[in-house]
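Shown here: the complex without one of its protein chains, the others still in place.
This part shows chain A:
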Amino acid sequence: MRTITLSVNGEDLTVTVEPRESLADVLRERLDLTGTHLGCEHGVCGACTIEVDGKATRACLILAVMAEGRRITTIEGLRDDPVAAVLRRHFHEQHALQCGFCTPGMLIMARDLLNRSTPSSEKDVREGLAGQMCRCTGYAGIVRAVLAAADETTSTRSPTP
């Protein structure tokens, strides 16, 4: 076991972990941040997607010890983010979730997509979110929500903390 300090959503948190523990497990089991979901645990489903140093990252494919000294943002840290707020509203309006299991990863990735580009077609959104699986909605509502949010946020970008 070793004691490390993780910067999560702007807060320095000290936690004792085994080197083999994924960041996702440490966030959920040791830091009680259960907004990061775990589906496949090998990079395919996208449920665990978070940001590390501002870059979308699979929390199941990074060890907590690798993340020491880096800036971690989880879905809990996007409460006041302007792009995430627009996305949440359109997800609500377009029925872009049912069970909600995929939603945290979907929102993180959709926000990343909108911060990097302005998707203008269904194809852009489907390609950008190809690494995020949803077992409930059939994706149609998600695609509509992200396109609507893209329209609204053409000049809005998340601040870099």
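Some notes on this structure:
Everything that follows uses one rule, which is that a contact is a pair of C-beta atoms (placed from the backbone, for glycine too) under 8 Å apart; a residue touches a chain by one contact, two chains touch by 3 or more; residues count from 1.
The criterion applied here is as follows: contacts and distances are computed from a predicted model.
For the chain that does not appear here, its UniProt entry gives the protein name "FAD-binding PCMH-type domain-containing protein", which is one of "Xylose transport system permease protein XylH", "glutamate synthase (NADPH)", "FAD-binding PCMH-type domain-containing protein" or "Nitrite reductase (NADH) large subunit".
Residues of chain A that touch the chain left out of the display are 18-20, 22, 25, 40-43, 46, 49, 52, 55-58, 60-63, 65-66, 109, 112-113, 126-128, 130-131.
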